[in-house]
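Only one protein chain is missing from this complex, and each of the others stays in its spot.
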Amino acid sequence: MSSILFIPLLPLIGFLINGLSFPKLSNPVAGIIGTIPPLAAFALSLQLFLQFDGNTQIVPLLDWISVGELSIPIAFQIDQLSLLMLLIITGVGTLIHVYSSAYMSHDEGFGKFFAFLNLFVFFMLLLVMGSGFVTLFIGWEGVGLCSYLLIGFWNKKNSYGDAARKAFIMNRIGDLGFLIGIFLLFQEFGTATYQEVFEAIKAGNGSNLGLIAFCLFIGAMGKSAQIPLFTWLPDAMAGPTPVSALIHAATMVTAGIYMVIRANVLFEMSPEVLHFVGWIGLATALLGAAIGLFQNDIKKVLAYSTVSQLGYMFMGLGASAYTASFFHVMTHAFFKALLFLGAGSVIHAMSDEQDIRKMGGLKSQLPITYITFLLGTIAIAGIPPFAGFFSKDEILAHLYHHDIVMWALAIVGSALTSFYMFRVFIVTFHGDFRGTQHQADHLHESPIAMTLPLIVLAVLSVIGGIINLPAFVGGNEFLAHWLNPILPEGSHEALEVHFASLEFLAPLAAAFIPAIFAIQLYGSKKAVPAADAEISGIQKIIYDKFYIDEAYNFLFVKPIQFLSQFFYSFIDFLIIDLLVESTGKFVKSSSNELRKLQSGNIGFYIFMMVAAIAIILAWTLKSWIF
Amino acid sequence: MTPVIALSLFGIINLFLGFTFKRQSLQVVTLLFIICSMALTAMDWNHEYLWFGDMMKTNNLSINFSLIIQLAGLLVVAFSNGFGKDEVYTQPAEYYAILLFSLVGALLMVSFQNLIMLFVGLEILSVAMYVLTGSDKRNLRSNEAALKYFLMGSFATGFLLFGIALVYGSTRSLYISGILYNLSHTAPESLPSFLYAGIILMGIGLLFKISAAPFHFWTPDVYEGAPTIFTMFMSTVVKTAGFAAIYHILDVTFGGFQKNWIITVYFITIITLILGNISAAYQQSAKRMLAFSSISHAGYMLLTVCANQPSTSSNILYYSLAYTLATAVSFAVLMVVAEYQTGRTEKPENFDALNGLAKNNPSLAFAFTVALLSLAGIPLTAGFWGKFFVFTDMFNKNLTYPIIIAVLMSAVGIYYYFKGIISVYFNSGEIEKIETSFLFKIALWSACIGTLVLGIYPTLLKSIF
Amino acid sequence: MYLLFILLFPLLLGSFLLIAKPAKAFGLALGGSIIELIISCILLCDANTGKLPTEFISNWIPEAGLKFALFVDGINGILILLTALLVPFIIGSTAGSEKANDAKYQGLILTMQAALMGAFLAKDAFLFYFFFEASLLPIYFIINLYGSENRTKISFKFFVYTLFGSLFLLIGLIYVYLRTPGNTPSADFETLYQTASVLSTKEQSLLFLAFFIAFAIKMPMFPFHTWQPDTYTVAPSQGTMLLSGIMLKMGTYGVIRMIVPMFPAGIANWGNWVIILSVIGVLYGSIIAIQQKDMKRLLAYSSFAHVGLMSAGMLTLSNEGIQGALYQMLSHGINIVGLFFIVEVIERRTQSRDLDQLGGITSASKVLSIGFIILSLGSVALPLTNGFVGEFLLLKSVFDYQLTIGIIAGITIILGAVYTLRMIQKSMFGNASKFSINFEDLTISEKLVIIPLCILVVLGGIFPTVVLNYSQPAVDLLSKWIK
Partner (left out) sequence: METKTDRFMQSIPEIIRTIPLTHYILLSSALFAIGVLGVLTRRNALIVFMAIELMLNAVNLLLAAFSSYFSDPAGQIFVFFIMAVAAAEVAVGLAIIVMIYRNIQTIDIGLLNKLRN
C-alpha cells in the first residue's frame, strides 16, 4: 500500500532537494539526485506491475475539498491502464534523465533543470494515478505549469519566454473546457471519481453525456495539441531537447489520449463525439504531416510528426480501437523519444545548430546516433517488423473496418510521414557536410550517458511490436488481454487479416515507396532543401505553416489587445470616470453661481426676504383668498 | 430663575470691575461668573416651577438648553483671551458684560411661557449681537456687518411681532398655555383665518434668527464681517436659542396645526440644505465656508423640527451641543491662525492661510480636523450621531424626499469640510508655532475631547437630554 | 474578554505610536501585530471548541437600542484571521525603508487594523457601519501623507465615493432597524434578519439596492470601480496592501453578512442583474489588465477581477458560492499582499514599476522570482494553490446557477494566465534593462515576508478543509435564512 504513495512522493522530494539547494549543489550530485527518483519509481512500478492481481486498488490520500454535500477527495487508483502509463512515464523518464545529465552538463541552470524535470514527473504521476477527474485535473494543470517552466528554461531570450507563455495559455484554454466538463459531471452525478461515475453511466442514468464528453475532449485537444489548439507544440521546441523528448513526445501530450481511454465508458455512450474525435485526429494527422514535409529545423520536423502521430492515436480512439491507440502511444513514446534524443545528440555535436540544411554527412562522425536514428526512422515510418508497423497498422486495420474514407486518407498521411522522416534522415546523415569549419572540427560522438539511452530506446523501438503482436502473425496480443477488463466488452475481437488483401498491402506500400523516393531524391541526387529565400508557391505556404499562427494572432490576440486599450481609455476613463468627475464639477459650478446670489447689497437681501414672505403668505392663505 | 438674575448682576459687576482689573483677570472673573450661573441652573434639575408671573418655566428641557448656551458662552469667553492686546478693544469689561447680558436674553428665549418673554429675550440677544458685531470700530467690514445685521434683524422682528399680534388676536391670550387652551376648545373652522398667517409670520421671524434659507442672506456677510470671537458666539448661542424657541412655538404650541405650516417649513428646510451646502462648496474663505456650514446645519436641525417626533427635543439638544463644540473649536483655530497671518498674507481667513498648520502646531491641526470631521458627520465624532438621530426621526415620519436630499447634501458637505483638513495637513505652508494662552488650550482640548467622547459614547448625554 | 482585547489592543498601540512617536516604532508595531495574531489564533481555536465565550455584549446607546456587541462565528472568524495574519506582513514589509521607524505611519497602520477588526467583529449593524466608515480615516491619511503624486485629489475622490456609498447603507440600515417588531428597535444581526424577512418584496428589492451600492463601491464592482486603480497606484504599497488585502473584504463580508440573509426576495429579482454585472467586471478587469504597463495598476485590475468573481459566487446563494467566496477572500488577501510587496521590492531597487523598463531580475535574485511565480500562480488559481480552491468553488456555483454565465466567468482563468504571465515575463525574464541591471538580492527581512506567504499559498491549496470546515456551520446557519 505505502509503496504506491512513494511513487509520486519520490520525484517531489527530488524536486524539493534540487530546487532548494540549486546553486550550491555541484552538477554530478544534482544529476544523481535528479535521476534517482524516476529510477526508484520505475522499480516500484515494475514491482507493482508484476504483482498486479487484476483488481483495482484505491489508495485515498486526503479529503481535499468538502463543502456541504460536495466532497472531492485526492486518492490514487492502480489498475491495468495506470500501471502501463506508470511504466512508460518512469521508464522513458529515467532514460531521459540519464540523457540530460550529459546533455545539460555545461548549462549553469543544471540543478534547476533537474528540479523542474522531477516536478514534471511528480505531476504526470499524479495525473495518471488519480482516482478521479479532479485529481487528474490537478496533474493536468501541473504538467502545463512544468511545460511552461521548462520551455522557457533559457529565460534570457524573450522569444523562448513567449513560446512558453503561448504553450501555457493554449493549455489553459483546453483546461477551461475540461473544468466545464468536471462541473457538468458534478451536476450530473454529484461526484467526479471514476468508479462512481462509470457505474452510474453503466446503470444508465446521466442525461447530457455527449456534452460532458465533448467538454472533456476540448481539454484533451488543448493538452495533446489537436487541430485548433496545436500551434503551441512546434513553438515548444524552444525548450532544451530532453524536455521536448520527455514532455512533448512521450508523456504530457499523451495525457489527452490516456483521459479518453480512461473515460471510454463515457465516450462509448456518445458516438457522435467519438466520430468528431476521429475526424479531428485525421485532420491533425494530415496537417501535421503536410507541414512536416518542408520544415528545415530538425526539431520542428519531429514536432510536427508528433502532432500527426497524436492525430493517428485519436483516429484510433475515434474508431473505438482503444487498445490499438494505446499500443501506438507506447511505441510512439519509444521511437519519438529516440528520434528527439538523436536529434539532441546531433544538435549537441553540431554545437547547437538545428537547421538540417547546414548539416549533412554526419554518418561517419556520429555512428551510434546514425544507427539509432535510422532504426527510429524505420520504426516511425511503419516498416515491418518494427514497433511502428504493428501499432500504426493495427489502427489502420481498425479504421479499414470503421470508415474507408478515413482509412484512405490515413494511408496518405503515413506515406507523408515516411517521406519526411527519411528526408530528414538522409539530409542530416548522408551527403556531404555543409556546416562551418568550426562545427566540423568540433564534431564528436556524444558521450556514453547520451548514447546509452539511445541504444535502449532503439532496442525498444525495434522489439516494441511484441507487446501486442496480432493473432494472424501468431502473437498472443498481450496488451489487448491486459487492458480488456477496463475496456467496454466487444472492443477486442481478433482481426483476421490475410496477407494478400489490400488492407495489409496498402500500408506496406505507403511505408516503402515514399522511403525509397526520399532516399533516391536526397541520397543519390544530393538534393538539398532550398534556402528560405527561394521557396515559392505552395511550398512557401506549407513552409509558413499555412499561416495558422498569423491567423490566430489576427483573430484573437489583436482584438483582445484592441478591446483592452478601448476599455481602458474609452469606457474606464471617458464614460465612468467622467461621470463621477462631472458630478463633482457640477457641484462646484453650481456653487459658483449660488455664490453670486450673495450680492452684498442689503436692498437685494430685504427684497428677497419680502418676496419669500409674500409667496409663503399667499400659499398659507390660499384657502382664504381663493 | 436664579441664573437669569445672577447673570444680570454679574454683568453689572463686570462693568464696575472694568475700572480696576486688567484684561486677563477680567476674563477669569467672567469665566467664574458663568460657571457659577451654570451651577445655579443645574441646581434646579428635575423640578419644574413657573416664575415671573407664570411668564417663564424651568423644566429639564429648558435647563438642558440653558446649560448648552452657557457652555457655549464659557467656550467663547475662554477663547477670547481678554480681547487681545491691541487698543481697538479698549474696554474688555464692556464686551464681557454684553456677553453676559446676551446670555440672559438667550436664557429668556429658552424658557418662555409667554410670547412677551419670547420677544424680550429675542430682542436682548439681538441688540447685544448688533453691538458686538460692530465692536471693531475701525474696520469698515465690521460696521457694514453691524448695519446689515441691524436692519435685517429689526425688520424680521417686525414680522415676528406682527405674527404675535395676529396670534394674540385669534387666540385671545399671550400665554402659551392660554393659546393651547383656546385652540383646543374652539372648533377649527370658527378660528379666524389670520391665525395661520400669524403662525407663519412668527415662524418667519424665528427662522430668520437661525438663518434658514430664504432669510439666510445676512448670515455669510455678518459672520464674515464680525470679529471671529463674536461670530463664534453668534453661530452657537443664537442658533441654539433660536432652535429652542422654534421647537417651543412650532412643535409644542402649534403642533396640532401642523398641516398648515408643515409644507412651508418642509420646503424651507430643503432649500436651506441645498443653498447652505452647495454655496459653501466653492468658498475660498474658511470663515465664509463656516458661515454657510452653519446655514446647512440649521437645515439638518429643521428636519427634526419637521419630523416632530417625541425624541425631537432630545435630538435638537444633542445636535446643537455637537454643533456648538465643533463650531467653537473651528472658529477658535481659525481666529488664532488669522491673527497670526494678518501681517503675513493679504487674506488671513482663507484656506491657504491654514496651509501647513500641522507641521509646527499639531494640536491645533488635530483639533481643527476633529471639529471639521464632526461637522461633516464622520463616525468617531459627535456630529455623526447628531445626523444619525436626525435620520432616525425623519424615518419615523417617513419623509422620503428630504432624506435623499439630506444624504446628497451631506456628501457635498464632506467636500468643503475636507478642503480644510487637506489644507491643514497635506498642503505645505510655513506657519511657526503659534502661542496660545493656557485657558485657550484647556478650552480647545476639552471641546475636542468632548466631541470625540460624545462620538464614541453618545449615551453619556443622550440619556439625560 | 479576548474579543475586546483584539479590538482595543491595536487601537491603543496605534494611538500611542501616533501621539508619543517613540523612536523604535518598527519593533513596537511588529511586536504588537504579532501578539495580536497570536491572541486572535487562540481566540479562534478556543471559541470554536467552546472554551471561550464567542460574544461580548454591553450597552452602547440604550435609547436607540444599540448595543456594543462583538462576536466570532465561522464567517467573520476567517476575516479576523486574515486581518491578524496580514498586518504583521504589511508592517514587516516596511523593514529597510525609511518608513520603518516612522511612528506616525506604523500608528496609522495599527489604527487601521483596529478599525477593520471592529468592522468584522461587530454583531450590531450600526457598530459595523460605525467601523465601516471609521476605517476610511486612517487609510485616507496614509494615502495622503505617504502617497505619490496628485494623491490629494485621488484620495479625496476615493474618500467621498466610498462615503457616499455608505450613506445609502446608513439609510437602509435605519429603515430596517426602525421596523423591528416590539417596542425598542434593535440593530442586532439576528433581529435584523428577522425584521427583513417580514418586509414586502418591493421593500426588499429597494433595500437590496441601497445596501448593494455601498458594498459595490467598496468592493469595487464593475460600474463603481473607477476610484480603485488610481487609489491603488497612488497609495504607498502598505496602503495598497491594506486596501486590497483586507479593506475590500469588508465589502464582500458585508454582502454575506447583511444582503444574503436579509434580502433573499431582493436578490431574487435583482440578483441576476448583479451577477451579470460582476461577471462583466471580471472580464472587463482582466482584459484591461492585459495591456497595463504599471505593475501596481495591473494588480489593481486583477484584484478587481477576482472580486467580481467573488461577488458573483456569493449572490448565487449556493453553499459552495458563499464558502468559495469566504475562502477566496482569505487566499486573495494573501496573494495580493505578497504580489504588492514584490512590486514594492522591485520599485525600491529599480525606482520603476513600468514593465517595459524592467527585465532579467530572476538572474539577480532567485528567491524573489520563485516567490513571484508561486504567488502569481496562486492568483491565477493553479491547482494545489490556495487560489484554485476558492476559484473552483466560485466557478462551480456560478456554473450551477446558469450555464452560459458560468462559461463566460470561466474565461477569467485564461485571461488571468495571460496578464499574470506577461507580468512575470516582462519583469523577471529576458535580459536586464538599464533599470534592473544592478539588482541586489533580497535582504533577510524581505525574505522573511515572501517565504512565509509562499508557504501559506501552497498550504492553503493542499489543506483547505481546515478553513472550510471552520466556516461550514456558520454558512449553514446563514442559508437557513435564505429559504
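Descriptive notes on the structure:
Going by the order they are written in, the chains are A, B and C; count residues from 1 in each one.
Criterion: a residue touches a chain if its C-beta (ideal position, glycine included) is under 8 Å from a C-beta of that chain, and two chains touch if they have at least 3 such contacts.
Predicted model only: the values in this text are computed from it and were never measured.
Contacts of the undisplayed chain with the visible chains, over the whole complex, involve A, B.
Across the entire complex, the residue among B:E94, B:E144, B:E339 or B:D352 in touch with the chain not shown is B:E144.
Among B:T2, B:Q91, B:S173 or B:N427, the one in contact with the hidden chain is B:S173.
For the chain missing from the display, the contacting residue among A:A449, A:I606 or A:L621 is A:I606, taking the whole complex into account. For subunit A, the residues touching the chain absent from view are 595-603, 606-607, 610. Taking the complete complex into account, residues 115-116, 119-120, 123, 127, 130-131, 134, 137, 140-141, 143-148, 150-151, 154-155, 157-158, 161-162, 164-166, 168-169, 172-174, 194, 220-221, 224-225 of subunit B touch the chain not shown.
To be clear about the criterion, only the chains that are shown with their structure count from here on.
Closest to the protein's overall CA centre, chain by chain, comes C. Centroid to centroid, with C-alpha atoms defining each point, subunit A and subunit C lie 37 Å apart. Between the CA-based centres of subunit B and subunit C the separation comes to 43 Å, rounded to the whole angstrom.
The mean-CA centres of subunit A and subunit B are about 78 angstrom from one another, to the nearest whole unit.
Within subunit B, residues 415 each touch two or more of the remaining chains.
Of all residues in subunit C, those that touch two or more other chains are 160.
Subunit B meets subunit C in the complex at residues 311, 314, 373, 378-380, 384-385, 388-389, 391-392, 395-396, 403, 407, 410-411, 414-415, 418, 422, 425-426, 457-459, 462-463. Those residues of subunit C whose C-beta lies close enough to touch subunit A in the complex are 157, 160-161, 223, 225-227, 229, 284, 287-292, 319-320, 323-324, 360, 362, 366, 377, 382-384, 389, 392-393, 395-396, 399-400, 406-407, 410-411, 413-414, 417-418, 421-422, 425, 428-431, 462-465, 468-469, 472, 476. Those residues of subunit B lying in contact with subunit A across their complex are 147-148, 151-152, 155-156, 159, 193, 196-197, 200-201, 204, 208, 214-215, 217-218, 220-221, 260-261, 263-264, 275, 278-283, 412, 415.
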